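Excluded from the complex is one protein chain; the other protein chains are retained at their positions.
The letters A, B and C name the chains in turn, as written, and every chain counts its residues from 1.
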Amino acid sequence: MSFFIAPSPHHHQKRTTTTIMRLVLLAMVPGVLAQLYFFGWGIFWQLIIAGSTAVIAEMLCLSARNRSPVRGIQDYSALVTAALLAVSIPPLAPWWVIVIGTVFAIVVVKHLFGGIGHNIFNPAMAAYVLLLISFPVQMTSWLPPVTLAGDTTSFIESLRLIVFQFTSDGYSVNQVRAVATGQLLDAVVMATPLDQIKTDLAQGLTLSESLRNPIFGAFAGHGWLWVNVAYLFGGLVLLQQRVIQWQIPGALLGTLAVATIIGSIVAPDTLPGLNIHWFSGGTMLAAFFIATDPVSAATSNRGKLIYAALIGLLIYLIRSFGGYPDAIAFAVLLANLCVPVIDQYTRPQAYGDVRGGQ
Amino acid sequence: MSWLFGILALAALAIIAGLILGFAAIRFRVESDPIVEQIDSLLPQTQCGQCGYPGCRPYAEAIANGDELNKCPPGGQATIDKLADLLGREAKPLDAAHGEEDVKKVAVIREDECIGCTKCIQACPVDAIMGAARQMHTVIADECTGCDLCVEPCPVDCIDMVPVAIQPERWKWDLEQIPVQYIDGSASSPTTEQQVETQ
Amino acid sequence: MIELTTTSPLHTFPGGIHPPERKAPANSTPTKRLPLADRLYVSLRQHSGLIAELCVSVGDRVTKGQPLSKPGVDNGLPVHAPTSGVITAITEHPLNHPSALTGPTVCIEVDHLDEWGAREPLGDLSTLSRREILNYLQTMGIAGLGGAGFPTARKIAGAQGIDVLIINGVECEPYIAADDRLMREQSQGILRGSKILQELTAAKQVVIAIEDNKPEAIAAMTAALSTDNSDFILRVIPTRYPSGGEKQLIQILTGKQVPANQLPADIGVLVHNVGTAFAIAKAVDAGEPLLERVVTVTGETVAEPCTAWVPIGTPVGHVLQSCGFKAEPQQRVIIGGPMMGYTIPSLDVPVTKTTNCILAPSATELRPADEEMACIRCGACEQVCPASLLPQQLQWLAKAKDYDGLKQHHLADCIECGACAYVCPSEIPLVYYYRQAKAQIREQLIEQQKSEIARQRFEARQARLEREKEERLEKHRKAAEARKAAQAARAESNEEDPVQAALARVKARKAAQEESANAPAVDDKKDQVAAAVARAKARKAQREAEQSSEAESAADDKKAQVAAAVARAKARKAEREAAAQQAEKNGEDS
Partner (left out) sequence: MSTEYQTLAKDGLWENNPALVQLLGLCPLLAVTGTVTNALGLGIATMLVLVGSNITVSLVRSWVPNEIRIPVFVIVIATFVTLVELTMNAFTYGLFMALGIFIPLIVTNCAIIGRAEAYASKNNWYHSAFDGLMMGIGFTLVLVALGALREILGQGTLFAGAELLLGEWARDLKIQLFSFDYPLLLAILPPGAFLGMGFLIAGKNWIDGRRKAKLAKAPIEKAQRARVTTVN
């Protein structure tokens, strides 16, 4: 028996990194369920593939870096990255898409920069960008939501589509899409709401004409509305649990709202309204789950406000004037780049600092 | 003829640019800082001569003239890094030819053996040894730089270099160094076993 | 000018945490007196400043209250015998310090008579000067009992133009209940001490600050206050850690910050602990030096948690044993609270003037930190830092040993409260890194100062050597000139100019006189030295003759050795000179 020497403090709050990451995963459940309901079982398989790839990649990286692989994965951060990536890509994207993305996220974006805590970019979003620019076709092949298609691919069929890219009947993803949409729309290719607006506007249609497309329900896009509401709910739980602070989602959604309102006043014919911006695409996921990733976000409260406002603004600008319909990933990465500068200029004034005049 | 114009135009351009640059080089010449002073202030001032120069200042001058930075064992890697930073040179590891980085030491004279020859007094570069001919000498511990230059001249080898004792005020919060004590009290011996929670 | 009233708004400081308080078992019983230990270890190093000079020796019998050391220079405080007994040793003993290093300690064998020596209360303060009272407090060994044990007299002496004197009864750290009990039981004494402090500092107002989780203490102090004291006010502040920190308390009460590198006194505020105030009252009114203090003994491995009056120098082990301590494997014994206290590796360390709590928690009660994980930049530390620092940034810098960066990020303003490490989800021992970095920065500063002194001394020496050389040359030159002049004079004396000849003669005489004036003096001195050496030799010879032949031969040996050593040295010197010449030549060549 010997005395135990330890540095102070000798008391610690119970919430560890592991707890936090687990809470984040739990808070994603409503959103995932909504996606499952509207877009079929694909999301389930994507989560499984991404999760297992992430764990394997993480363990390999950790042992290559002479760190304990078991302890390393216990913080669940790899799983969070995998989950964020899996819910961002089209549910029936081929398996190698998610595998490449996850491996890139874990190996290149996370571990080559020094492992957890050192990555300057959000791994999931960096991987998403990689996939988007490398495989534009696969990454934009979203199925119509169940409320329009009337049916989704089954549990096994979606696995077959992901693994072999064909159903047991020999249909490819595109054919499935065509069949699903054809029932309603005479084989008009179904895109995401934001994609639809972008395409329509490029073809010279006005916004109100575009919004007549059946994918837009009463308020926002079919299905997408509820997915976003579910993520919003999960995010509020995280807020309530104090896993995240209000600054990032607040500033992000606030800036997006302000920009949208100004835009709709200036050019109501071409710039969509707040309902579309908030409840289509991945806005809520970004606001509560992606931008709040502590590692790549600014740290001070003021810094968080600026960082999230920057994301909100960039999302709006890229969606409205850029080449990509949903701009979350690019906006987040660009804001990640600005974090060191933001941190530098939002340093709180230290107690008794001379600048803090009397 | 057009090639001639081309050459002439370029030549004129070159002459004008050259004149501007030449003028700027003279007009905006930056007076170099007293770099030796800056280097000297980074050196540990032990005046030990291990670098091969008689004192820190001569070494500072030598560095300013292009000598290697890594010849100062008392300063150690920290000094090398700072010098490299100051001079924009590459920080190399300490040159082992000049000695190893060692713990801080201080000279202590075994006073009963001292014969009062004053040789160490003359050897001390910072006048940190008190005494007179045929009187016992002693080291002013606070002023001693630990250069050990006094050790060699002593005819009776009565000078020891002892590590500086750690004072609680200058303790460096190294919990690893605290020896383990057992709770039953009887066996309270410092062992090599370290039960330390630091990480 | 700060003016506070009982209704002036309370301010707040950024950050702060709410750790579980757990003051309950220890603060619910009256302060005890534990049986005296058989041996007390009064370490001389209890305060900042130089070690005071001893004024007792081994074997002396000391009475209770007798000073063991003198008030030192630099306002060093003396320590006193906490009870009567015999000094059995003055040795190195483990210090009550996180380093567990040893320090000079007076060991007293207690005779259990607890016999007081002469006590001389100060009497009527109005007849005494401020200087006299402060000197008295110094000889009574009064130190700040709240934190670092800074000499109280010095703190008061350095403070001018004080508007507000804050009596700190906040005690924000979990577990600790020493000040709480003291306020409940000795409210009059605390007030009396505060009054003395007010007179000494000429403070216009006295504010007693207590956290709202100590209703009984608040009630006791309010009751005591109601008797008189119009310029005394009591402020109840919300419970939050670390409200009790000096700078944070000032911010809460006045809304002002103490500028970096300045003292609270510079903004007209002085903070003293309630314990200090009580000790002052006891010293002034009863003539009792600071001999004992209230210590909280608590933790789940202690059967009877309590607060107790413990004489300074009592081994921690004795205190714990008296309260029914049962150690578990990997037991932690913490001096101070769970947030800022330090663990000790042995129970031999004595209680000092600053020991306000001995905490022996079980492993389930205060879970030891898990292994450190990577920082995820979550910023939780930043949210709780009461000094508005960037703890995680400091951590990166500390790990990178970027001391300049740490200074730029105001590491010096860190009060080591541990709030950042408490909330850190990765369980990084942040404060530990800061302390190490602070120690390194301090060390660098000391080294820098030392090297500056060394440089000056080296340059002074070089200049002196140069000067001496020049003087020698000058002397030689003058002597040569004088000789020449004399010669010339002699040569010219055959010629007609008698005036010049006379002048030359005079000059020559003068020169000769000068020379002779110098020479005999030197000779005299030399003679004296030689005589002294001869005497010493004679004495030595006599002594040696008295000793046995063996010793004689040994002495001869020694002489021979010295001779040999000198010969060796000469040979070495010759060799070195040759080498040096060679080196010089090489240097010139290159």
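Just so it is clear, a residue touches a chain if its C-beta (ideal position, glycine included) is under 8 Å from a C-beta of that chain, and two chains touch if they have at least 3 such contacts.
Quick caveat: nothing in here was measured; it's all calculated off a predicted structure.
Engineer: Kindly state which of the options B:51, B:106, B:159 or B:180 is in contact with the chain not pictured.
Structural biologist: Final answer for the missing-chain contact: B:51.
Engineer: Over the whole complex, note the residues of chain A touching the chain we left out.
Structural biologist: Here the touching residues of chain A are 100, 108, 112, 130, 133-138.
Engineer: Going by the touch rule given at the top, which residues of chain B touch the chain that is not shown?
Structural biologist: 10, 14, 17-18, 21-22, 24-26, 47-55, 58, 71, 95-98, 119, 122-125, 147, 149, 153
Here, only the chains that are shown with their structure count from here on.
Engineer: Decide which interface, A-B or A-C, involves more C-beta pairs in contact, and give its chain pair.
Structural biologist: Between the chain pairs A-C and A-B, A-C carries more contacts.
Engineer: Taking each chain's centre as the mean position of its Cα atoms, how many Å separate chain B from chain C?
Structural biologist: 29
Engineer: Taking each chain's centre as its mean C-alpha position, how far apart are chain A and chain C in Å?
Structural biologist: Spacing between the chain centres: roughly 56 Å.
Engineer: Which residues does chain C have that touch at least 2 chains other than itself?
Structural biologist: Within chain C, residues 327, 330-331, 345-346, 368-369, 371, 429, 432, 435 contact more than one other chain.
Engineer: What are the residue numbers in chain A that touch two or more other chains?
Structural biologist: In chain A, 1-7 touch at least two other chains.
Engineer: Using the touch definition from the top, list the residues of chain B that touch chain C in their complex.
Structural biologist: Listed in rising order, the residues are 40, 43-47, 55-57, 115, 117, 119, 125-128, 134, 142-143, 145, 152-157, 166-175, 178-181, 183, 185, 188, 195, 197-199.
Engineer: Where on chain A is chain B touching in the complex?
Structural biologist: So the residues of chain A in touch with chain B come to 1-7.
Engineer: If you look only at chain A, which of its residues touch chain C in the complex?
Structural biologist: Interface residues on chain A, with respect to chain C: 1-13, 15-17, 19-20, 71, 75, 77, 115-118, 245, 294-295, 297, 299-301, 304, 343, 347-354, 356, 358.
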